[in-house]
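Up next is chain A:
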Amino acid sequence: MNALALRRRPLAATSDGGAAPLRLGTGAKVALAVVALLALVALLAPVIAPYDPDKQDLLNIHAGPSADHLLGTDQLGRDILSRLIWGARPSLAGPLVVVLAATAVGVPLALAAGWWGGAVDTVVGRALDLLFAFPGILLAVLAVAMFGSGMVPCVIALAIAFVPLIARVTRSAVLGVRGAPYIAAAEVVGVPTARIWLRHLLPNVAPIVIAQATVAFGYALIDLAVLSFLGFGVQGTTPDWGMMVNAQQSIVQGHPDQAVWAGVLIVVAVSAVSYLGTHLTDRHHRDGRDA
Partner candidate 1 sequence: MSAVVAEGLRKVYDVRDADGRRRPFAAVAGASFTVERGGSLGIVGESGSGKTTLARMLAGLEPPSGGRLEVCGRERTGVSPGASERRRRARELQIVFQDPYTSLNPRHTVATCLDEVLRVHLDDPSRERRAERVLELLAQVGLDERHARSRPRALSGGQRQRVAIARALAASPEVIVLDEAVSALDVSIQAQILDLLDEIRARTKTTYLFISHDLGVVRQVTDELIVMRGGEIVERGATAAVLDAPRHPYTQLLRRSVPGPGWRPRRRSAERAAATNERGDHGWDA
Partner candidate 2 sequence: MSEPLLEVRDLSMTIGGRRRRRTILRDVSLRLDAGRTLGLVGESGSGKSMTARSILRLLPAGARTEGTVRFDGASLPDLSPAQLRRVRAHEIAMVFQDPRAHVNPVRTIGDFLTEALVLNDGVAAAEARDRARAGLADVGLSEPDRRLDQHPHELSGGMLQRVMIAAALLARPRLLLADEPTTALDVTTQSEVMAIVDELRRELGTAMLFITHDLELAAAVCDELAVMYAGEIVERAPAAQLVSSPRHPYTAALLAARPSVERRRARMATVGGRPIAAYEAGSGCSFAPRCPHAEERCRTAQALRPLGTAEVRCCRAEELETAAAERGEEAVR
């Protein structure tokens, strides 16, 4: 073989068991499929929901499952299935925004703190400690007390509260990579700092950030559902899973159906996401050991 032959092969693609970006176990594939399915349902809600989720049928309240209403109706005679389908939208979009925002803020902070250390690290560390003193829900309740109920204050407050969750893990990952001899070697050999970040630091930190963000998505989903459940989150007639679980009157009257279904959906979504997150974390640690 000569140099030209070598060049024809893309340098990055190898057959020797290098870390392929997505190589998941069966369980993780199932979890991924569940997440994809839920996302699809949320996207296609207008197409697949059999009824308008807000359409009331007061003559037909608390109806059991039937051909017309597959999962029955609620206390106002609205179709539970349609409400669950529409409810996927705020229930999934909310946590997504929370996690993306927390990552967007937390990762740069953590990169700076981990890479430069010293005073930057101290300042960032103190700020994170302060944020960490506020449980997410409490921060959201404070926000609601300030600005009134609604998704926006809740999502912003949770995003702030989730910054330490992302940043702490990222920082320790950065510290781990920062101290690795291959980074020192790249520095000594004169590789520009920007390239070290791009080619060495970020690729080795990204998997753990993604894994942690996935886990955080599950927590954010629960927290937002709780807030909606308490009446602080989604407002008005918009269906939301958390809100649907809070059907006190119906439950006390012995009609827990919609609460149960919404609860099951939350459980399914959270288990799929957290399974995926744990799997990614484990795999990252395994890869780290092999390497």
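Note that contacts are C-beta pairs under 8 Å (C-beta built on N, C-alpha and C of every residue); 3 or more make two chains touch, one makes a residue touch a chain; residues count from 1.
A word on the picks: all candidates are chains of the complex that A comes from, given by their letters.
Being a predicted model, the structure only gives us computed values, none of them experimental.
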Candidate touching chain A in this complex, from 1 or 2: 1
Candidate 1 partner contacts - residues on chain A that touch it in the complex: 1-7, 9, 11-12, 14-19, 180-182, 184-192, 195, 199-200, 203-204, 287-288, 290-291
